[in-house]
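Sharing a structure here in structure tokens format.
A protein chain is absent from this complex, but the other protein chains hold their places.
When the chains are written out, they are named A, B and C in that same order, and each has its own residue count from 1.
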Amino acid sequence: GSGDVGPGSDALKVGVFFPGSVSDTGFMQSGYLGYQRLEQAGGVELSYVEQLEASDYEQALVRFASQNDLVVSLGGQTDADVRKVAPQFPEVKFVEIGGPADAPPLPNLAYYDPQQAEAEFLSGAVSATVSSNGTVGFVGGVELPAIVNAAHAFGNGARFAKHDATVLPPQYVGDFNDPAKAKQAASATYGAGADVLGQIVNLGKQGMAQAAQEGGKSMVGGPIPGDCGDPRFVGYVHTDIGKEIEYAVNAVQSGTWAAQQVRFGLTSGNGGTDFVLCSTDPTVAATLQRAEDQLAAGAVQPY
Amino acid sequence: MGALLELQGLGKRYGAVGNGWALHDVTLSVAAGTVHCVLGENGAGKSTLCNLVNGGVRPTTGDMSVQGTAYRPGSPADALRRGIAMVHQHFSLIPTMTVRENLQLVRRRALGDRLDRIADEFGLAVDPGRRVGDLPVGARQKVEIVKALLPDPDLVLLDEPTGVLDVAEIDALIGTCQAIAGSGRAVVLVTHKLGEVSRVADAATVLRHGTVVGGGLLSEVPVPRLLSLMLGRDAGELDADAASAVGLLPGGSTRGRAGRAGRAGATALSARNVHSGSGAETALGARNVLSVRGLTVHHPDGSPAVVGVDLDLRAGEITGIAGVEGNGQSELVRVLSGALRPTAGTVRLGDDDITSATPAARTRAGLGVVPEDRHREAMVGELSVAENLLLAELGRSGGRFRRRGMLQRAAMDAAAASVIEDYAVRADGPRAEMRSLSGGNQQKIVLARELAIDGLTVLVAAQPTRGLDFGAVASVLARLRGAADRGVAVLVVSSEVGELLTLCDRILVGYRGRLLGPVETTDPTAADRVGTLMTGTAA
Amino acid sequence: MTTRLLHPATVAAGAVVAALLVGVLLAGLAGADPLTTVSALVEGMVGTPYAIGESLNGVAVLMLVAAGFVIAYRAGLVNVGGEGQLCAGGIAATAVGTGLPAGTPAVVALPSVLIAAAAAGFAWAAVPAALRAWRGTSEIITTLLLNFVGLALVTLVVHEEGLLRQPVTSSETLPQSAPLVDGAHLPSLGLPRSPATIAVAVAVVALVAVGIVLRRTGTGLRLTALGHAPAAAARLGVPVARTRFLALGGAGAFAGVAGGMVVATAPAVLAEGFTSGYGFSGLVVGLLARGSMTALAAVAVLLGFLVSGGINLQLVAGVPATTVSIVESLIILFIAGSAAWAARRRAAARRPAHRPAGAPVETVGATR
Partner (left out) sequence: MTLLTQILVSGIGFALPLLVAAVGELVSERAGALNLSLEGMMLSGAFCAVLGSVTTGSPWLGAVAGVLGGLLLGAAQALLSVRALADQIVVGIAANALALAASTFGARLVFTGGTEVPAFDRLPIPVLHDIPVLGPAVFSQTALGWICVLVVVVTAVLLGPRTGRGLRIDATGEDAVAADRTGLPVRRLRALCILLTSAMAGLAGAQLALSEVRAFSDNMTAGIGYLAVVAVIAGRWRAPGTALAAVLFGLAQALQYALPALGVAVPPALLTMIPYAIAVVAVSGLAGSSRAPSCLTVPFARA
């Protein structure tokens, strides 16, 4: 337990469940960054659990629910357990981040949907623009709905920027955190002609970056923005999962929490999606801006 | 010559067995240039003694010294470094490797030269290209000895090496021992056979129940005295079976069962031989209970092991199969026991074809088998004596040792205890682990089990007395004879011709996968005829 | 050193305490004080009926896998394939449990699901079992290999629509199965505020039954004989190949049922990772128990309850998840290492005191 609030105070008690590792350089870590910001800000009593086997999800959720006012669970893999536990604790508010975007909320369960697809649309647009041969590709961790949609969005973004862009079929590594395989997947896609890759993998990124280095190619980083000094990266998508945890806490504190599907991203006004461009080429910046505007306006659909 | 090996108050204690001392306060000295025999009944502690000296087992008490300096081997490797090599009866060649590879494990440099020298010096030649697993037992034993000699040891320990050898091979071995001793080294030879002792030993030590009961230079302690020491009683009481078993009366003085039957009751051990008589035998003998036709078996490598063998066993008759090991006898027995599928041929028990029956079905049909490889095929060392005796019976429905599916331990113990008493088995009770018994006692249990099979009509016993002391040998032979007297057809496979001559009605000889003979044991020239057949002279 | 101090239970307890001490030390490194660490651990393990019930469900799975393991182990076979057999059981249970009509009563649904799971576990183990029984192929190797195939198979069936993936209604449909019909869900044991299901009862019954069969019946004796001396067992009437096949298949069936039970426990869907490493943990439990059913239950309870304790350690004391798994693996290593060591010391302790100094001790020849 942490936060500078002593037990027994009437501060909001929040439990955050990361089924994966909070140092995965991806989805979970992005969420954990938000957790740490909340910790620094103070005023809430926070606790978290990370890295459990599937059979223990339920137990973790129940423990959170019996000690907190708000339980935030990350990742669609916890959906079945969250939907089971939430009804048993009607007075506790639940938020599931990254669950199915079409799942009906329960009276005390809200779904927050990080629009990774929107970010990948931007990523695709940037990739196609900086690509010297107009061929781009995408590497995803596991064939989950959110990732598949993001892969589509990446392709749509590429074609949005360059209508004749060649978008190679997406690669799914089968594991978000396997750098050796991710390197192979990236190498294969580079080998098939792509010179810029989009991605949603976590620790696998290390391998992809290595493939880019060896092939003299480039890629898009993210979801946590990194260093633009690294020539392999044309930019970083910034999907801020932490922002959604902060949003949940704020919503409960301010009494605006509602059991609903909440979208984060360009179209929602809730923010959480962004693109950090490393290229200084004004045409790239212009294309990115155009893509952002069109998305926000609803003129194009990411997928 | 000075003492090569000296043992001072050496003792080894195992937690579970009796008072626990397998060997107690043994003081002993082996001089260079001698062959030193270690004698004793089964379980007397001979192997333990060898293993202590060889570093395979650590002593509980006592000290050892080699050539005057303290010797405390932690492993066989240590022993080798101090110039001590051992030939074990089992498990020390890698069966999947060739002879050469096995020998290379000990020595690589100039192996060929060394082998040539060993062949010259000790008359031991081996075929380095053969896979050890494919060699007959006698040949393996030879490889073992060559392997022990490779590092040029000062002392060679031979733990019952003669059990699996034929007469000629034993002669060769004795020559080898003498050659080793003659070269200034020493041999410790464990054996049950006093005949061998008198031929080869310079000195002997007799163990009883783990302690030294006597011994010394053979010039001072003559062989009959050794015998009394082993027995713990006067050698004059020794009966003929036992005498032949220890190699004192080669070939047996009384030939054949007919001759033996005449003396029925003359010794305590054959007292069970009650209703025997040639008349009864002939009447029963008319009936063939087991017949084998055209039996052919191949080795895994495709070479033939048994070739078109026919065999008939008659009720109440004891048939022996003699022969040098590796002439198909083992395979024949394994086919009869159901452990091996023949390539061709049939086995009929009474009216039933049992060629492909399971061992369980054979047992039900009244066929008992005492397998050759006791440790692997005849007993489960980790189970108790009672369990080893009664396991097969539990399989049959409604055995008296099960109630509502549960084992009745008390009943099992009672049944086993009576067998233990009946057969005079030295064991820590029915629940003692089978492996804690000495070889002879294990063999008695196996025999008891097979003899107790319901409706036993045929008993096949392979090397039933191998490695047993003479007390045990006599008892085993008496049991076999008793079975025949009850009308069981008995087949005994043995490399001890003397034993077969005294035990059997007729003897067949295994030669290159065929059975030659038969030789009637009542025939005065039987011993010679068997000997001739063993060398392959067709009958 | 007295024999009592070397009793397996004492030694195991010592190993656990030692590992926990390391854990407290590591937790201290991460900034948690020892008292909080220990109280959080204990509170997490047995603090609430909920935690106990949840742990018991895990324990039940471990016990089932381990009990099956022990059966095969008695026959001289090492079943490393629990994970794959759990997968097979889970897949079969899902296939049946999602295929039944919605209103199927529990008396029909539950047995069908569990029997399907057992059959699938058996069938999955039957491949290595048959290879072992009739071709002599090492079952350690084949069962190990089939784990990876089983895990991949689960991935396959939950990703492919034609197989067990729930109906794909939108691009948001998760790659997992539809829930099993209500009747197929494992009923609760009925303890107040406890999620413990009848899996616990089933596991206890299975454990007792296996214990009785192995120790008090002819079947157990035959398995033991086979395990120690196959050729002699054949002589004693044991049908060797068939018994081996059934023993390993039986181990698979136990693991299969365990897999079925995992799936049939709410939320009752099949998803990637549902085995949660129970197959490997079950093997560890089976091996550490060294043939004793009491030890088996104790080790299963220990490992099962540690999970809850670990979660609470993270929650209350802020101890990293990694520390918890470090402690768990150390416990296993310490028990495994000290058990054999203690067995040797026990043998030595029975010897007279005047053993020559420095003379090491023997063990009774250990084979697998």
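Methods note: a contact is a pair of C-beta atoms (placed from the backbone, for glycine too) under 8 Å apart; a residue touches a chain by one contact, two chains touch by 3 or more.
Not measured: the values here are computed from a predicted model.
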Visible chains in contact with the missing one: A, B, C
Touch criterion as defined above, residue of A:206, A:250, A:268 or A:294 at the omitted chain: A:206
From B:25, B:63, B:101 or B:121, residue that would touch the chain that is not displayed: B:101
Which of B:57, B:290, B:427 or B:446 contacts the chain that the document leaves out: B:57
Contacts of chain C with the absent chain, listed as residue ranges: 26, 78, 80, 127, 131, 135-138, 140-142, 144-146, 148-149, 152-153, 155-156, 159-160, 280, 283-284, 287-288, 320, 322-326, 328-330, 332-333, 336-341, 344, 362-368
Hidden partner chain, residues of chain A it touches: 21, 23-25, 137, 143, 168-175, 177-181, 183-185, 187-192, 203, 206-207, 210-211, 213-215, 226-227
Those residues of chain B which, in the complete complex, touch the missing chain: 54, 56-57, 75-77, 79-80, 86, 88, 91-97, 101-102, 104-106, 108, 147, 151
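Definition applied: only the chains that are shown with their structure count from here on.
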Centre-most chain, if every chain is reduced to its averaged C-alpha atoms: C
Geometric centre distance via CA averages, chain C-chain B, whole Å: 46
For chain A paired with chain B, centre-to-centre distance based on mean C-alpha positions, whole Å: 77
Contact footprint of chain A on chain C as seen in their complex: 48, 50-51, 54, 58, 61, 155, 159, 169-176, 179, 195, 262, 266-267, 269, 271-274, 276-278, 307-308, 311-312, 314-318, 321-322
For the chain B and chain C complex, residues of the former touching the latter: 13, 15, 57-63, 72, 74, 337-339, 358-360, 363, 369, 371, 373, 375-383, 387-388, 391-392, 394-395, 399, 402, 405-407
Residues on chain C engaged by chain B in the complex (per definition of touch): 212, 216-218, 221-222, 224-225, 228-229, 231-239, 347, 350-352, 354-356, 359-362
